[in-house]
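In this view, the complex is presented without one of its protein chains, the others remaining in place.
First chain written, first letter: the chains are A and B, and each begins at residue 1.
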Amino acid sequence: MTDKNHTIHSIKDLPSTHLLGTGTPMCSGCGALEAVHQIYDILGKKTVFVNAAGCMTLLSVYPFTPFRGSWLYTAMASAPAGAQGVRDALDILLQQNRIEQDEDLEVVVLTGDGAAYGMGLSATSGTMERKLDYIYICYDNEGYGNTGQQYSGATPHAARTSTSQGVSGFAGYKKNLFDIWVAHKPAYVATVIGADPLDLAKKIEKARSIEGPRMILALSPCPTGWDYDPRETVNIGRLAVKTGVWPLKEYVDGQLVHTRIPRQRVPVEEYLKLQGRFSHLFEPERNEALLAEIQAKVDAYWEKVPAQEK
Amino acid sequence: MKRTLLTGNGAAAWGARLAAVDYVPAFPITPQTEIIETLADWIDAGEMAGRLVTMESEHSMITAAGGAAATGVRVFSATSSQGLLYAMEMLYTVSGWRAPFVLTNVSRGLSSPITLEPDHNDILAARDSGFLQIHCASCQEVLDSTLMAYRLAEDERVRLPVIVNLDGFYLSFTREPVEIPDADAARQFVGSFDAENIRFRASAPESQAVAVLGGGPYSYFRYETHLAAMNGLAVYDEIAEEFSECFGRKHEAVEAYKTDDADYLFVMMGSFATKAREAVDRLREEGWAIGLLRPRLLRPLPAARLQQLLAGRKGVAVIDQNISMGMGGVLHSELASVLYGRNDAPPVLASFIGGLGGRDISTEEFFEMAQALRQAVKLGQAPPPRLLYTETELREVRKLQAIAQVERSTLST
Partner (left out) sequence: MYRIRFHGRGGQGMKTASRILGTAFFLEGYEVQDAPRYGAERRGAPIFAYVRADRAPINERGIIRHPDLVIVADDSLVPVPAAGVLAGITEHTLMLINSAEKEEVWKERLNHSGSILTLPVAADMIEKAELPYVGAACAGAAACLTGVITEASLEQAIRDELAELGADVVEKNLHNALTAYQAMAPHAGQVEEGSLVSADGYQVPDWIDLPFDDARISAPSIHAAATSVMIKTGLWRTQRPVIDYDRCKGCWWVCSSYCPDGAINVVDAMPVIDYDHCKGCMVCVAQCPSHAIEAIPEKQAQAKEEDARLVMGETT
């Protein structure tokens, strides 16, 4: 089983041909699609993706779908509940021998941060409560991207969005969804990013081998919403990790482990200055106070990471 | 077969049990809760196969119901009032999936002000959702309609979810004698469901409920849903006929009670319609040629049948247990549209609104509506819409308002 479940040890083990069909209407340089197609390669086509309203709703537009497996669009708030219905129905069919075992599917929720951090949180919490056997993927581009990047519960402090255009940007702070999930004690929780495909692949492989609610939070650089040149998607993703803004970590068997420790953390402003949504921190003049506050938040996070991990 | 006393809620649960449902996503709400408690008890005791899962909201409940139906199992669920409205987005959504299942709604008035007692604004809010609707007037009908609803929902000419509606309190908590069909006979009548090509299987990739761009495809899919709903008329009649052959009870799309020679008709839906039946009997004792029409099927609306039954009458009183703010009774509007432009339409179509939030309608009020109707016919003019409301009731409200300290000086009596 280990062979089947854990085949990815190095970059060379990553798939070189890809399962998710091309031809989707996602923006060019989409960091979410980058993560989703990598995830799909690992999960495979014996899956049914249950989608919540968001950018990825448009992956399947009649009569075109990139999925080689199955898909169900639900609504913004209740994709996890849709997953519950599909999973329960498959279990009933299997239990009653109405379908063969090899007709079974892995049920996967695909949702943006708008739904995951807000409207869909109650339905997500419900599935964790009920120990639903499914994988939950949130592509987090830190705002209501599909409607033009208004701020959401996932928007970071100071980011300019189309509903936070003032000199200081978004006044709130990014909600700690990872910890909210962990508080439910699901089977697995991990952060990933498309810019680190090996870390992502290992985590999805691990998730696939576990039963129960498995929660994946993928930071998804968004050229349209974050206002940068699409070619920078991977660079920005890498900087998110190197600056420590986006800790790559996983929670499994009740333990929290960081899977990448940026020992020499790059200053956060290196990450921020590539993005138009933070340009007001640098122009017309540097907003030292805000930059320092953002850096201090990141530093404070890593100071709390136990020494043995570092 | 066994004849016993059952509440409307109990009858709904028996309907689900006899239809051999596989899956019951649930959420508690008064006055529906007894249905899911009953099913949970049976499943826990091993008397019934199937799985019941309590979700965290009705919105999620209907999503799970749709998800399971889209995977190809037989699904039952139940709700009421605010729950139905909380689920409203998903009612519209899942009907478009063309994944059939049956939902019981126990009618209860809507907030605000919030109340526990029944009227039909909840179910009528779902009128245009794509769910077909069967309205019941007795506990027996609740059970029978649930079985019939599965046939209707799953028929290949229809493939739409169906709501079976019953009134809170007046049916939900009221026991009446109900014949419970034998499990085998019910099973045979309902049959098994094959979702064919609308389901999730590893061997057959399928993307369901996908987006469209542009009005052309959107209109196509929406109108196909409408055509399917319209097919429900003929399919329903077939099912009602077959049901009557199997179980000896005929549940027509429109109940016509003592209408053959009737000059005057009451029209109303739901359990209060039996009060109208009682009034018809009493009025007939005094020589009135009066009857009752009760649409059981509201969606699809049996327009042709209603036209035929209403044709040539002198006067019709529509009693709506609902109110569309700024318009009035919904059933009255529906009948007016059904009758418009027909030469044989009754000259008087009077609108009465009564029974909001469980407010009783007395037999005397039915008599008085009949009088008003006869008067209107004499004058050749429909009376203005009337809320069934008495001076005594207003006086009681004024007392409550005095306690609530609204400005007394501005109150009329």
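Note that in this section a residue touches a chain if its C-beta (ideal position, glycine included) is under 8 Å from a C-beta of that chain, and two chains touch if they have at least 3 such contacts.
Treat the numbers as computed from the prediction; the structure is a model and nothing was measured.
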Where the missing chain makes contact, among the chains that are shown: B
Residue, one of B:277, B:299, B:313 or B:332, that touches the chain absent here: B:277
Given B:224, B:364 or B:396, the one touching the chain that is not displayed: B:364
Residue numbers in chain B that touch the chain omitted from display: 4-5, 7, 112-113, 116, 169-170, 173-177, 271-272, 274-275, 277-279, 281-283, 285-286, 288, 360, 362-365, 367-368, 370, 386-392, 394, 401, 403-407, 410-412
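Going forward, only the chains that are shown with their structure count from here on.
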Intercentroid distance (Cα basis), chain B paired with chain A, Å: 43
Complex interface listing, chain B residues touching chain A: 22-23, 25, 50-51, 53, 55-57, 59-61, 63-73, 75, 89-90, 93, 200-203, 205-213, 217
Residues of chain A defined as touching chain B within the complex: 45-46, 48, 50, 57-58, 60-62, 65, 67-75, 77-86, 88-93, 96, 99, 102-105, 122-123, 125-126, 129-130
